[in-house]
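A single protein chain has been removed from this complex, and every other one stays in its place.
What follows is subunit A.
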Amino acid sequence: MAPLSGFPGSGLAKGLAVTLRTMTKRTVTAQYPDALPELPPRSRGVIALFEENCTVCMLCARECPDWCIYIDSHKETAPPAAPGGRERSRNVLDRFAIDFSLCMYCGICIEVCPFDALFWSPEFEYAETDILDLTHERDKLRDWMWTVPAPPALDPAAEEPKEIAAARKAAEKAAAAAAAAAEAESEPGDRDDRDDRDDQEKGDA
């Protein structure tokens, strides 16, 4: 277009060319209710609660910058595991609610949860006509848990996740113990050897 720029009226022609070119291109309109949007991975749509993991530690409620998480709980005591022992107490969740009219989607609650009970879900269609209806209770939050996508795959050379490493070690240890037991049965004189190895593994863990 540079050689044309001196020619009178070339700006007008350029304007026409731009609109004509745009007409032949794909439109950018998102036909939302008819076609669902393609959300990027880890979209921040709504906060889902995996309540089986919740221990009512209240960290999320305390860290929330606008205090939009409501948690009620009570304590239950369980009989001692062994006769003569102490009674065990545990927290039982009564109410877990997030007021999405206050929530600013910062995600701090999800970051601080030590037991992986809170997750981002890409679900975003939960508009209400009354602002009070935006306070969603635990059953709704639990339902959203089903929409949480699987965590993204690790990088090819990444370190093993801690949970899997621990589980693998436990499995290896059990297998080794079983093998040692089988060995001991066939050669009863070797017991000391196995004990040494067991200690070593405990130290590793």
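Following the convention adopted for this analysis, a contact is a pair of C-beta atoms (placed from the backbone, for glycine too) under 8 Å apart; a residue touches a chain by one contact, two chains touch by 3 or more; residues count from 1.
We take it that contacts and distances are computed from a predicted model.
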- line: Answering from "NADH-quinone oxidoreductase subunit H", "Cu-processing system permease protein", "2Fe-2S ferredoxin-type domain-containing protein" or "Cyclic nucleotide-binding domain-containing protein": the UniProt protein name of the missing subunit is "NADH-quinone oxidoreductase subunit H"
- request: Specify the residue from the set A:15, A:37 or A:80 that touches the hidden chain.
  value: A:15
Message: Contact with the hidden chain only, please: which subunit A residues?
response: 12, 15-16, 18-20, 22-23, 25, 27-29, 31
